[in-house]
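What follows is a set of notes on a single structure, which appears directly below.
Excluded from the complex is one protein chain; the other protein chains are retained at their positions.
Now for subunit A:
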Amino acid sequence: MSFMQIQDLRVHYPIRGGFFNTIQDHVLAVDGISMEFEEGKTYGLVGESGCGKSTTGKSIIGLEKITSGKIIYEGKDVTNARRQRNSAYNRDIQMIFQDAHSSLNPRKRVSEILAEPLRNFMKLTPDEERRRINELLAIVGMPEDVKLKYPHEFSGGQKQRIGIARAIATNPKLIIADEPVSALDLSVQAQVLNFMKDIQKELGLTYLFISHDLGVVKHMCDEINIMYKGRFVETGTKQDIYSNPEHIYTKRLLSAIPNIEPATRDERKIERQRVEANYQVENKKYFDENGRVFDLRPISDTHQVAMTASEQGGN
């Protein structure tokens, strides 16, 4: 049973212009998406740059204003309450940032960084607080003497682990991971990702995993949402998306995964060209005349695709 639902979330930014600086148009950064979160699962949010992935994450956690739509957390509508800093919602939803370096205050020691959420959300005695910080460092596999260090003294992977330790400090239910590894090199990526999987099992976390790296998403996620121009084009389980992509955009995205197999190079090139040609031909079927993605339509229990065929509109 899902503990949190997002219904028809929209984030629109006004474009101002003209003589009186009036609102001319809107950027539809996020345009009507719905999701459900179940405990212990990982949800992938995939798409190209600028498709609204990060905006979705930020609006869920309350860093962006929502234009319309609802966020329901444990049966309660928290759409407006989420911007109150001390709410339970804010405690239970945490975020891992893309750039670990800039997400840690350069003037604070690790112990102060980790104490920040604890002081805000949990009433701990100084002794309990110190024990909890030691515990967090143990979870992310760092020695206790890092407590007195400053963020610039760590490598990228270590910084990201401090970011993760901070995110799990208050025992959250959902962690929004906004491209948590895209700033790290490949060897460290694997390390951080496996480690995120481990603590997920240990603590029963739910992840909303935002990424543009399809390989990483395949490794991490149970359910995947493909996003394009602020809307979902296809959602489904990992098997649905990777073995049975229905939407032309998903196909195009999957065909773009790099593969270092020299033997099949020409075949893959022909395949990619076929997908691209198909994309141009079938454009009308999947996007309306303004290039907008159609509403999602279920094609199996878990698999939904945005296609024109149905007028009733899925979801």
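List of remarks:
We adopt the following convention: a residue touches a chain if its C-beta (ideal position, glycine included) is under 8 Å from a C-beta of that chain, and two chains touch if they have at least 3 such contacts; residues count from 1.
Just so we're on the same page, contacts and distances are computed from a predicted model.
For the chain of the complex excluded from view, the name given in UniProt is "Peptide ABC transporter permease" [choices: "carbamoyl-phosphate synthase (glutamine-hydrolyzing)", "Cell division protein FtsL", "Peptide ABC transporter permease" or "NADH-quinone oxidoreductase subunit NuoF"].
Checked against the hidden chain, the listed residues A:Glu153, A:Asp185, A:Glu271 or A:Asp288 yield one contact partner: A:Glu153.
Touching the chain that is not shown, out of A:Ile6, A:Ala29, A:Ile66 or A:Ile139: A:Ile139 (per the contact rule at the top). Looking at A:Asp25, A:Glu116 or A:Asp185, the residue that reaches the missing chain in the full complex is A:Glu116.
Contacts to the hidden chain, counted on subunit A, fall at residues 58, 61-63, 85-86, 90-91, 93-95, 97-99, 102-109, 116-117, 120-121, 131, 134-135, 138-139, 141, 144-145, 147-150, 152-153, 163, 166, 170.
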